[in-house]
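Shown below is the structure under consideration.
Shown here: the complex without one of its protein chains, the others still in place.
Up next, subunit A:
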Amino acid sequence: MEIVYVYVKKRSEFGRQCNFSDRPAEINVDIQPDPGLTANFIERDPIDAGIQCASDMSEHEVNTERFEMENAGVNHLEGGWPKDVNPLEMEQTIRFRKKVEKDENYVYTIIQLGSLMEHCIKQNNAINIYEEYFEEEETADVADEPPSAKTINVFRDPNVIKRTATHLSWHPDGSKKLAVAYSSLEFQRSSKDMSYDSYIWDLENPNKPELVLRPSSPLVSLEYNPKDSHILVGGCYNGQIAYWDTRKGGQPVELSTVEFSHRDPVYGTIWLQSKTGTDCFSASTDGQVLWWDIRKLTEPTETLVMDISRKGVLENALGAIALEFEPTMPTKFMVGTEQGVVITCNRKAKTPAEKIVGTFSGHHGPIYALARNPFFPKNFLTVGDWTARIWSEDSKESSIMWTKYHMAYLTDGCWSTIRPAVFFTTKMDGTLDVWDFLFKQNNPSLNVKVCDEPLFSLRLQDNGRFIGCGSKRGTVTLLEVSSGICTLQRNEKNLAMAMFERETKREKILEARHREMRLKERTKAEGKEEDVKVETEEETPEELLARVQKEFFEIIEAEIRRKERAAKLSKPQAKEITDENEDEDEDPYKEE
């Protein structure tokens, strides 16, 4: 359709100045929408499509097969000179150079390049383009970043027959080396060809271990001496203790005598704080804890039998799996046993009976890891069966906090050295969990699948950033956690302290109630034995229900009031109330 507007003008009026005048708006063309045209179009859902005016590229990844590499150096001497020029002879080289300098091309080229070069040099001198502009500004708070862990390096067992990496120990200064103890913990599963060696790995070189330790029996545990970084002590599968000096090579400097050693694999060895720096103690499932001075490994300096009846009878002793020792409390130590009991001991007690101070039971299976919180030594973490539990020394009946029951067995755990409420655990399904108890208690903050085989051991480096995990097939994975997990949050210490205190108080109250109720029951049972029949006829089911309900609600009210008072002091509350309600639920029904 053509839109045309025709107007007529006199020739004499051309070139005249324009007289503009206002007039109302006129509709020149009005094209109404024609619904009939919609038949020519197909309606489509609006889509958002991004277009970029750039060439199409595709991404390809290539991964080569792993092969062994070795570094070698080559020394180059001067070369490149043409055949007739001997580089060692000054005259010939000078003559050659003079010849080149006479070349016209040379002159031209150098002048060209010279001007180009001068430009860049002057640029450099004018302004430093690599200047650091915002050095003083601190990076923004990255607390919102979700926690993550990245694998840095993987150290594989070089032997054909893979053994479990049972224990890891970081080098005391700088943590550039990792000592790993390898052994096969499965009963009678070790074949004749299995190598007994354990390795010290240098973090930079995952292809070849830095040092090979050759004990006479596979090592189950291995620890660096925190005072002298060349000395390591290892506990063997056959119960002996051996110590190495890395300056002297892979053979143990001394081995303990078989008669006086343990009768079962030595699961825990820890160095003690002493002036000589040569004291250590070891624990094994044969029920003994032995103290050694490595200068004289022929016999232990002290022994202690883990018999909780305090009679020192070896047959009743509980097998010890985990050892714990805190250098700030040199006389106390804790032992985690196969039977799920934690025994606290005092080394300085006069008689062996007094040495065992107390017990904590709560796990259904062996306690594989035992660690005190580095910030609050009164609280310690135990890892065993399918849960990890946090205990307080004051509350002996049960743990103050615990994780839920997992699907896989927990094998090892440790506290973070930087954040008081963070700890790490490894499981049999090959995952590493990072728990932040101030943030979330029902689930780990981060769950990382490290490998397909079960993880057996875990060790955090002293700076809290790197974790080494050892697996069943001998693969040690080095992970780096994100900065959110290893930087201390604001006010965290106070919050963690408040949380531990609160939970301890709660447990104490529950303990007190339990004791009260047990006492009541006992007196009731004694006094009312004859009137039992009469009692049941008097109270109808409805009355009983009403009474129980009333009591239940009274208890809840009391708890809520107490909680509200405590809530003014600290933050995460909601879970505590529900937890305690669940606990309170059981009590009224027990009374019946």
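The working rule: contacts are C-beta pairs under 8 Å (C-beta built on N, C-alpha and C of every residue); 3 or more make two chains touch, one makes a residue touch a chain; residues count from 1.
Here is the rule we use: contacts and distances are computed from a predicted model.
Peer 1: Select, from "Large ribosomal subunit protein uL14m", "t-SNARE coiled-coil homology domain-containing protein", "Dynein light chain roadblock" or "Histidine-containing phosphotransfer protein", the UniProt-recorded name of the complex's unshown chain.
Peer 2: Missing chain, UniProt protein name: "Dynein light chain roadblock".
Peer 1: Specify the residue from the set A:8, A:27, A:72 or A:120 that touches the hidden chain.
Peer 2: The single option touching the absent chain is A:120.
Peer 1: Using the touch definition from the top, which of A:9, A:60 or A:102 touches the missing chain?
Peer 2: Only one listed residue reaches the unshown chain, and that is A:102.
Peer 1: Given the full complex, what residues of subunit A touch the hidden partner chain?
Peer 2: Missing-chain contacts on subunit A: residues 76, 78-82, 96-97, 100-102, 105-107, 109-118, 120-122, 124-125, 128, 130.
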